[in-house]
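Missing here is one protein chain; the remaining ones are kept as they sit in the complex.
Going in written order, the chains are labelled A and B, and every chain counts its residues from 1.
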């Protein structure tokens, strides 16, 4: 792999992505061939917010390659509680280790970390912004369950407005030919404009629906998402939404025999437990594909990789990003980096928010 | 080993138990012979309540076999904080790992976990219910310290009413010939009826006493237990009990030279520190036997073990268990499983509580 870091999936060329997917399959087939590939190597998992599932998946991936892991899963136990900057933590940990996996509630934090790390940085979630290895997991799952990533009719159901992983999946699949997207949700949880722009830009066929059951028969893939309490203003608003679109065996009555049901997990109750035993349910297998996907990623990133300190980056503008969830709002030493959007507005290179004028 | 899981010790046949004890001794003798037996294998330790001692013992056992460990020791850092079911957590973690060690405050939780795991599940404590590897530790300790598990006079002192480990030890030793039990405690902390039933059923000689010193001379083994604050209604009630039966050198004056003193640890003050240097004190060695016992268990369980998904189990009855500490009270999707007791009453297969009518 050429890419040193994985902050967002588009950093990977189509070739690199295909290569990763094939490597994941090769590992899946003969895991013992890779059992010592990372012998003596160390992964740091810096989790500024707990996410046991994601952390365990990365730890397992590194261990199954023969490597070891260190890290923390709780800010109060970390040096940050002594007021240390992200820069210093990353700079030091990259002296100790060979790859850094970071999860941090601030948007753009993984990108910021990569500016100071001597080793590859993998984004394991930066707030509501990006979570590329989940999408890599989804693509690997689809490839090995459907045999292709193109000419699929993909239903996306649940919280399409806030669902980070759904946005990323749409962005990736829209680049493959002949994919159709059926976006199923309530008006309040509909896809944001920029996702529609992506679909338009890639000339994808797409449609909206508020009824899961009616659209079921045409789907090759059904991607269910969790409706997260934290996304709603009030408990009442949450209760009102979350019940809707619960997938059960009844709704699956007219689904294709070859339908594959995916879910990023953890689920709350958007999929009835009775569905778990249906052969079309693949969300548990999906987690195993995720382990192989992360093994392939780490293997590809560490192969023939020397430790190198990135060049210091200078500010491109004097403005500061106004997004309170942007990493630049708490790590003041970070350079101000913006690009010009189509509309001429400045877009923050950390959190991708438009600079309000 | 045939047994896939270790939820409770009786699951192991007498042959399997003897085999484990012998294997523990073999490892003790030549640990380096086993240093890579679990190379490339991963143990998940899912501790829904902290127990550093137990967790470290399991981690050490796995590492000394050449394996690795992942897991959590704190529910707030785990996916459960996102409201994930035990089923989903276990189903996913069993995709990542080769064996699961679980500790959970709800009774029957380990059994419930084993219903959804593709890999062996070891019960590291399910509330006040079971803790089989502690008993395995006690048996290995007795075997290598006394040279036998039969024809022993065993004193059990302290909290015999609530002491999970004492109950399990009595159940196991009552199956060996010629063992005599001296149960030493206050009336309030006496053995429950079902333990007395076990002793009767196995035709064991047993007696009760409130005086440790008087019964000391006849003992081959003295098993001391901690008096746990959490078992008492009030601090005052606790204070009143805990001072009693503190073992000191004076009380040991008339003990046999070959007496072996055991304690599950951690102790508070039921054994005076002056006793630590007495050659009869074996409670620290006991922890090392425990490490070898767990190494033998993991080695035996993982040998030639393929990942297999257990069959789905259907409810046997429509009733629900009424025990608020039963795992079924919080994981509602679990099937209702009951067996008929001698008295015709239904007994919950998770927590072994009788269904009140």
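The rule is short, and it goes like this: contacts are C-beta pairs under 8 Å (C-beta built on N, C-alpha and C of every residue); 3 or more make two chains touch, one makes a residue touch a chain.
It should be emphasised that the depicted structure is a prediction, and the values quoted were computed from it without experimental measurement.
Chemist: May I ask which residue of A:2, A:32, A:234 or A:312 touches the chain that does not appear here?
Modeler: That would be A:312, which touches the missing chain.
Chemist: Which is it among A:92, A:214 or A:249 that touches the chain not included here?
Modeler: A:92
Chemist: Among B:4, B:267 or B:317, choose the residue that contacts the chain missing from this document, as touch is defined above.
Modeler: B:267
Chemist: In the full complex, which residues of chain B touch the absent chain?
Modeler: Residues in contact with the chain left out: 32, 35, 50-53, 56-57, 59-60, 63-64, 66, 68, 73-74, 265-268, 273, 277, 284-285, 287-288, 291.
Chemist: Could you pull out which residues of chain A are in touch with the chain that's been left out?
Modeler: Output for chain A: 39-40, 42, 44, 68, 70-72, 76-79, 81-84, 87-89, 91-93, 95-97, 312, 333.
Methods note: only the chains that are shown with their structure count from here on.
Chemist: From the C-alpha centre of chain A to that of chain B, how far is it in Å?
Modeler: Distance between chain centres, rounded to whole Å: 41 Å.
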